[in-house]
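One protein chain omitted, others in place.
All chains are identified by letter, namely A and B, in their written order; residue positions are counted from 1 within each chain.
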Amino acid sequence: MGINWEFVITALPLYEKAAWLTLKLALWGILSSLVIGLLCSIVLYYKTKGLAPLVRGYIELSRNTPLLIQLFFLYYGLTKLGIVLSEQTCAIVGLAFLGGSYMAEAFRGGVESVSKSQIESGLSIGLSNLQLIRYVILPQAFSVTLPSLGANCIFLLKETSIVGAIAIPDLMHVTQDLIGMYYQTFEALLMLVIAYLILLLPVSFFLTWLERKVRYAEFGN
Amino acid sequence: MKLNGRAKEAFIISTTKDQVLLEIQGLRKDYGTTTVLNDINLTIHKGEVVVILGPSGCGKSTLLRCLNGLEAIQGGEIRFAGKNLTGKNVHWQEYRQKIGMVFQNYDLFPHMSVIENILLGPLQVQKRPKKEVLEQAQQLLERVGLLNRKDAYPRELSGGQKQRIAIVRALCMNPEIMLFDEVTAALDPEMVREVLDVILGLAKQGMTMVIVTHEMGFAQAVADRIVFIDAGNICEIAKPAEFFANPQTERAQQFLNIFQF
Partner (left out) sequence: MLNSGISVLTEGSNLLRLMGGLLITARIALIAIILGSLLGIIVGLVRTSKSRVLRFICRFYLELFRIIPILVWLFFVYFGVPGIFDIHLEGELVAVIVFSLWGAAEMGDIVRGALESLPKHQIESGKALGLNFWQLYRFVLLPQATRRMLPGAINLSTRMVKTTSLVVMIGVIDVVKVGQQIIERSILKEPTSSFWIYGFIFILYFIICYPLSKLSKKLEAKWES
């Protein structure tokens, strides 16, 4: 079972291009989800009338449905309403829609991890609500939120593997094409797996390192 | 005494000794349909040390939390230096600078060093000049014997040390009255003494204090008056010597028996 190295070398640029595309989509998806997640968690924290139940509904809806269906609905379904999105926009919107709720949960977990007694302690020295958030809640919430945010980033990066389903020339699509056209199945799959490892392993190690660093600065009471 | 409109700075109280600092009238506190505090009446003068005793769940911690606005009351009045602390639109932020509170679990901010913990309130809330606050903080730290730990983080300190820092943090706000909520309950026995000594020191200097505690010996030593609460009602108020030697009520006697072997 030898490897057809010639094929590998020829296919390499295709994989590289696809990997960059995957990375780009993931990055936009992650950034958008962070923004959406932050906004959602602010609404939930202040229990804004009218908006809070909507946000909660959104979170439940996006967390309990598969990304594939969300993408299909966006790409094929919404066109019927006159909303036409390009494939890439669709992918990013889909990732943002799904990711936003995960990020919101991460932020919420961080804020809730700050105990009531910490807040009372801050109140008892006369801190205002704004000062409470700035000096007591945010710094402590951050170290709890960070690992979750990191895990979500990896999750979204992996979910980009699905966007190939709406005709985006990502890694999965390239692999499928190559298998279909040249029958170099093993080489194509090998490159696919390696491509994802290259994308995901560094991120995973970086996040583990970051977590450890934040935990060092961590502080038990 | 004039107040500067809605001044965010601490307001100055010039009180004289024996002036009434805290007045509680007919206070009632409910949790849902259960009444946990019923018709509490208490007057505290400047310089007085009042110790609140009672069995678990009798409402003593709740009473303290009501005084600081951490719990809302459903009936009665609280007046602090003549100001009404009940009703809507109470600017707790102002009053809390004058009412210092120390909790059972110290609750120092774990992400700040000792000195940062202490300086936060005076600098950010009271907007006092840093030099002045730093000097005061160092003096207070010296008094509790922890000046050398001023740059340490809470996780590096023992329970007793953290509690002493918590007291310093509250003192640095220049409160008129200090509330202590079972501050030694979570400490190992060896550390209880060092904290109680600090409180005794404060009493000698004339700080007005309301203390909730289970330490009977300490209560007898520090109190000007003992307030015994049972099931949400004040059962008995007496001077410590009288209370411990000769409790007037049955329930007080039962309570004291718990501590006798």
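Basically, contacts are C-beta pairs under 8 Å (C-beta built on N, C-alpha and C of every residue); 3 or more make two chains touch, one makes a residue touch a chain.
All values derive from a computational prediction rather than experimental measurement.
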*Of the chains you can see, which ones touch the chain that is left out?*
A
*Of the listed residues A:Trp28, A:Phe72 or A:Phe142, which contacts the missing chain in the full complex?*
A:Phe72
*Any idea which of A:Thr10, A:Ser115, A:Asn129 or A:Thr185 touches the chain not displayed?*
A:Thr185
*Determine and list the chain A residues touching the chain excluded from the picture.*
1, 60-61, 63-66, 68-70, 72-73, 76-81, 158-159, 161-162, 165, 172, 175-176, 179, 185-186, 188-189, 192-193, 196-197, 200-201, 204
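We take it that only the chains that are shown with their structure count from here on.
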*What whole-Å value do you get for the distance between chain A and chain B if each is reduced to the mean of its CA atoms?*
48
*For the complex, which residues does chain A have touching chain B?*
117-118, 120-128, 131, 135-136, 139-140, 217, 219-221
*In the complex, chain B residues that touch chain A*: 68-70, 92-94, 96-97, 99-101, 103, 105-111, 120-121, 124-126, 153-155, 169-170, 173
